[in-house]
Structures are given as structure tokens and as C-alpha cells.
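Take this structure, written in C-alpha cells, and hold onto it; I'll ask about it next.
Of the protein chains in this complex, one is absent; all others appear in place.
After this line comes chain A, so read on.
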Amino acid sequence: MELKRLLICGTAALALAGAAQAEPVKVGMITTLSGGGAGLGVDTRDGFLLALKNAGEAGQAVELVIEDDQQKPDVAVQIADKMIQSDQVDVLTGIVWSNLAMAVVPAAVAQDKFYLSTNAAPSQLAGAGCHPKYFSVSYQNDNLHEAAGAHATDAGIGKVFIMAPNYPAGQDSLAGFKRYFKGEVVSEVYTQVGQTDYAGEIAQIRASDADAVFFFLPGGMGIAFMKQYAESGVGKPVIGPAFSFSQDILPAVGDAALGVKNTAQWSKDLDNEANAAFVETFQAEYGRLPSLYAAQAYDTANLLLSAIAKADVGDADAFGAALAEADFPSVRGKFRFGPNQHPIQDYYVREVVREGDVLTNKIIGPAMTDHGDAYAEQCKM
């Protein structure tokens, strides 16, 4: 798997024209472009590139270097070192997975680079490990699960069966759900990371007296579970975070996902100008519907551009302050940062519906309003 290297030199044209413009801001994007998780990285990359393109001339203020982390922490660390030392990037971004983020982010911010997270936001970096140069533009890892817990409570679900893979983000997920769920958790099951057969868990769900099932199984794990669950004829309603019902995998899950409620801070039918433009240009550019990951990367690029317009990246304090203002048109409508530089935003309940011959999500109501995260208090900045 050769490291794919893409240099987007929007500046080249300008340089040729001899225009006198400030040095472009160098951005290093480390994301997953090969292997089973590539769909998420591809959407991250495409969303980011689209924002630069849509910004027109302002987008040329960014020089982007993209490399593939293969979803491996060691590879991500190597790429980050190379980007910092030889490419001399000013800003890093793009990591999808929390374990990779934990391997890269603390070292990068310690070397005075800004890191803007397009997705992964582990609790360690939101609480005691927060940093003035680290911004999460997506959410904090627990958030979508907290919203699912709040939704389950609102929907009057009494007993629930909860399930997640046995790794830090999975444990955070169940903790987040339980934080806002007021009913009874009848069973709490940890599955293996990368597990593809859920017959055993489905048998336990069948035997339990739960009214509903909450699960967090990102990527292929979620596809496998939903297909098998639909075949099993158990029929208890399922709820989950948006990850298992995101646009990148919905076509593969198929009708098994129809009607499932899931929680997210964004949906393609959110009614605001920025979102309408984003969804329309994304479809025109790439011929598919954008996923949550694409929306998050699009917002990240626009946040970056808003800061570039206000401050010089060389002046770290001013640039950090400009980022913290979050003065950009977010596809989520409203967006601001909390004290630990993680979003304070609204979360929605979405339902999987069929539009024409594609499956997609539709917002059916709010789950949480102006919600921050549970770790902000531990952040001393």
C-alpha cells in the first residue's frame, strides 16, 4: 500500500500570476484511505476539499497534504512526524479513529501544531488532556450516545439492552448512553472489535425482557449486526448513534435499517443555507449523498478558513482565538465551542427513510439542545 500523496496546489496558479499574497497555510490531513475503514476517510477528504473549492479564492489560502494512515496508529504517527518535520505543516487534521488520534494528537500539539478534529474526540483529550491548540469540530465521543440515551428516555423506553465493542470508544459509548438514560439497563454486552457474527448476541437479546436495543457498532460491524438482526425475526426496536446509519454504509445495510432511530448533530435535511449548499454541491461534485464524516470535515475546513481570514497562523495566540470564535457558517446551523474547545451544539433524532431508491436519514425531532460534554469541567486551560 504505497502512501498516496496528493498535493493540492491551489496556490500554484496564484504564484504563476505573480500575485502578492501571504504564504498559504500548510495543512496536513492524515486519514484512512485504504482498508476496510476507507469509506470514512474518503468522505472526510472529499468534504474538506469541497469546502476549499466552494470558498473560491479564499480556499487557495490553504495548501493541503493528504496521506493515508491505513487505520494503523503506528503509520499515523510516522506520517505526522514527517508532516511536521519535513513538510512543516501548520495545522493537522483528518483522523477518523480515536486510537489513532490518541497516538498523534498529544505529540502534535506539544510541538506547537494546531490539530482540528474532523471526527475522533476521545474523552482523554476533552478533560484533563485538553490543549489550547486542540479543537474538536465534530463532537465529544460520548455525545451521540448521550443523545441516544436522552431520546430513549423521552420515548418512554423502560428496559433496554445495550451493546458496544470492547475498546475505549465502546466503553465511553455505553457510559454516555447510561449517563442520560433514566430507564433500566437489563443487559450490557461487550463484543469483540471487528466481530462480524452477532448470532450469540442476538440470541441474548431474544431471551432478554428488554423493550429496545441500543448499540454502537461502527463500520462493517454495524452492517453485519443490522442484517443479521433483521433476519432473526426478534423485532425489538433498535436505537443507536448515527455511525451505524451514516450515509456511507446505509446502502450496504439495506432495508434492514428502515425506520431505525439514530442520533446525530447533523443531517442532510437540516434546514439552513450552508447545509443546503453543502449537500447540493457535494452531490454535484461526487455523485453521492454526503455522510456525517463529510459534513464534519466540511465544517472543519470552513472553520480553518474563517480563522485564516482573521489571523496569521504564525501568531499562535491570535490564530487560536480566531478558531475559538467559530465564526463560520456551519452546516449544523448553530455551532460554538465550549471552554474545552469541544462543540456546544444541538443533537437530533433521525429516522432512516427511503427517498426514491436511496436510503437516507430524516430528522424527526430534537434529542438535546445546546449540549456540551461531561469532561469540560476537568479541562484546565
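What we mean here is this: a residue touches a chain if its C-beta (ideal position, glycine included) is under 8 Å from a C-beta of that chain, and two chains touch if they have at least 3 such contacts; residues count from 1.
One rule holds in what follows: contacts and distances are computed from a predicted model.
The complex includes a chain that is not drawn, and of the options "Amino acid/amide ABC transporter membrane protein 1 (HAAT family)", "Transglutaminase-like enzyme, putative cysteine protease", "NADH-quinone oxidoreductase subunit J" or "histidine kinase" the UniProt name matching it is "Amino acid/amide ABC transporter membrane protein 1 (HAAT family)".
Screening A:Q78, A:T153 or A:S232 for touch with the missing chain picks out A:S232. Among the residues A:G36, A:G259, A:G314 or A:G365, only A:G36 touches the chain that is left out of the figure.
Mapped onto chain A, contacts with the missing chain fall at residues 1, 33-36, 38-39, 41-42, 166, 171, 188-192, 194, 196-197, 199-201, 203-204, 206-207, 219-220, 223-224, 227-228, 231-233, 248-249, 251-255.
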